[in-house]
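Shown next, in structure tokens, is the structure this report addresses.
Complex shown without one protein chain; remaining protein chains in place.
This part shows chain A:
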Amino acid sequence: MDWTALSLSLRLALWTMLILFPVGILLGRRLAWSAFRGKSGVEALLALPLVLPPTVLGYYLLVAMGAQSPLGGLYARLAGRPLAFTFEGLLLASVIFNLPFAIQPMQRAFEGIPKEVREAAACCGLSRWRTLWRIEIPLAWPGLLSALVITFAHTLGEFGVVLMVGGNIPGETKTMAIAIYDQAQRLDHSAAGLMSLVLLLISLAAIGLSYAATARRKRRHV
């Protein structure tokens, strides 16, 4: 059992979730309620990771993170170390390939809030922050929660992009999915099987919790 890989995977999943929560709320609300030029284009772009082979996405991200590229170069100058094959690079890739998994459920959740309710909040004099905190987030919560859970579980299981962008550096970029692959390659089935079981249980628990929370909420608010 590779505890370092498990801890790294959990850390990556948590950070991805934490970053995508505000990003998803911001973009999800905007896509749900505003009509603007190029909206379909933005939606298509955000959905791209759903259909793109992970290795293709990983390849482009790797190129973008290279020291020769503007992004990779800028990061290296600012942080004093490269972006590719580091935890930060992996996190950036994880945020990008999880965009549709976070934003789409959030967008649907915000779309489900009746316009009258939002307008009533404005006519009650509620500030934007209070409306977000007191009305929008509670009403969209089941969707927001499932977005977070899917993002978390998806990050734990992602393989292709992680391998391309992060490589296989223990403690830095070697996640559980990579460790399982490693052990299986070495024919160490007991280690690979145990780690797979742990991942399975974590994913199952996360999904189960999300479903239970949503069902409980539906019973309470109809």
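Here is the rule we use: contacts are C-beta pairs under 8 Å (C-beta built on N, C-alpha and C of every residue); 3 or more make two chains touch, one makes a residue touch a chain; residues count from 1.
Assume contacts and distances are computed from a predicted model.
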Looking only at "ABC transporter", "HEAT repeat domain-containing protein", "NADH-quinone oxidoreductase subunit K" or "Spermidine/putrescine import ATP-binding protein PotA", the name UniProt gives the absent chain is "ABC transporter"
Out of A:71, A:126, A:169 or A:191, which touches the unshown chain? A:126
If I consider the whole complex, including the chain that's not displayed, which of A:135, A:169, A:184 or A:198 touches that chain? A:135
Missing-chain contacts mapped onto chain A: 114, 116-117, 119-127, 134-135, 138-139, 221-222
